[in-house]
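Remarks on the structure that follows.
Removed from the display is one protein chain of the complex; every other protein chain stays in position.
After this line comes subunit A, so read on.
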Amino acid sequence: MNTSEIIIIGTAVMLTLGILVVVLVIFQQKEVIQHKLVLRDKDLILQQERLVAILQGQELERKRIAEDLHDEVGAQLSVLKLNLNQLQPLLKTGHNEQEQLKETKDFTDTIIQQLRFISQSLHPQALENLGLSQALDSFCNLMNKNKTVLVDYKDDGNQYPVEKEKALNIYRIVQELINNILKHAQATHVQITYNSSPSVLNITVEDNGNGQLLQSLDISRKKTGSLGLKNIESRLNIIGGTIRYLPGSTGGTIAEIRVENYQTA
């Protein structure tokens, strides 16, 4: 064997070894990345599960408070008013007693009214009994009683049943959108439209405000955005829905919610 042969064989062996090492390293790295990806996926799932649990816990708590307020305190206030009524024939006349009693009764009514508003905002009873579309309509009625902005509601008359969890999340999203409009948009009129086919549910919320919502949206996406908008995104994430924001025809903003496979299985 001469030296040149030894050199060639040596080089070949070295090269093979080198390639083998490189291949092994690449392979190893791929494994590591794969492993990391799996971990991240697991983490994401865990995060999602945690979020769902937090939101569910929050809803449960809200429901409990709303029911306690509405059923217990409400019943007691109603009795209070009935009792006040019984005082009427016992009153002496001449020193404003009648007026004072009336004022007290009116005041009780005001408290009851506020109680209704608080408990319905906390937990929409109509959602359980009458379904999403009617609950949204009731929500609009409630807003119209208490706020300066006029909220109109229109549905397509289709009554496809919406899965319970999805319905509650969609309800909260619309509620959040309206809250945002009240806070930022300076709108006087909001139109909510409910459209459904057997496979897709579309809800649009259009305001006639200043369109600031679109800008604040961009800003909040870049920075650590507003809690409300984050809330909307997470809820959509959970139910597998999407939202689009478009400039409205009258200078305001249109929010388009779209949820597929929304019906009760």
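Basically, a residue touches a chain if its C-beta (ideal position, glycine included) is under 8 Å from a C-beta of that chain, and two chains touch if they have at least 3 such contacts; residues count from 1.
Just so we're on the same page, contacts and distances are computed from a predicted model.
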> If you look up the hidden chain in UniProt, what protein name do you find among "FAD/NAD(P)-binding oxidoreductase", "ABC transporter permease subunit", "Carbon-monoxide dehydrogenase medium subunit" or "Response regulator"?
Replying inline: "Response regulator"
>> Just to verify: which one of A:16, A:58, A:78 or A:199 makes contact with the chain not shown?
In response: A:78
> Which listed residue (A:104, A:121 or A:138) would be found touching the missing chain in the intact complex?
Replying inline: A:138
> Which residue, A:116, A:230 or A:258, contacts the hidden chain when the whole complex is considered?
Replying inline: A:116
> If the missing chain were put back, which residues of subunit A would it touch?
Replying inline: 67, 70-72, 74-79, 81-83, 85-86, 108-109, 112, 116, 120, 125-126, 129-130, 134-135, 137-138, 141, 154, 156-157
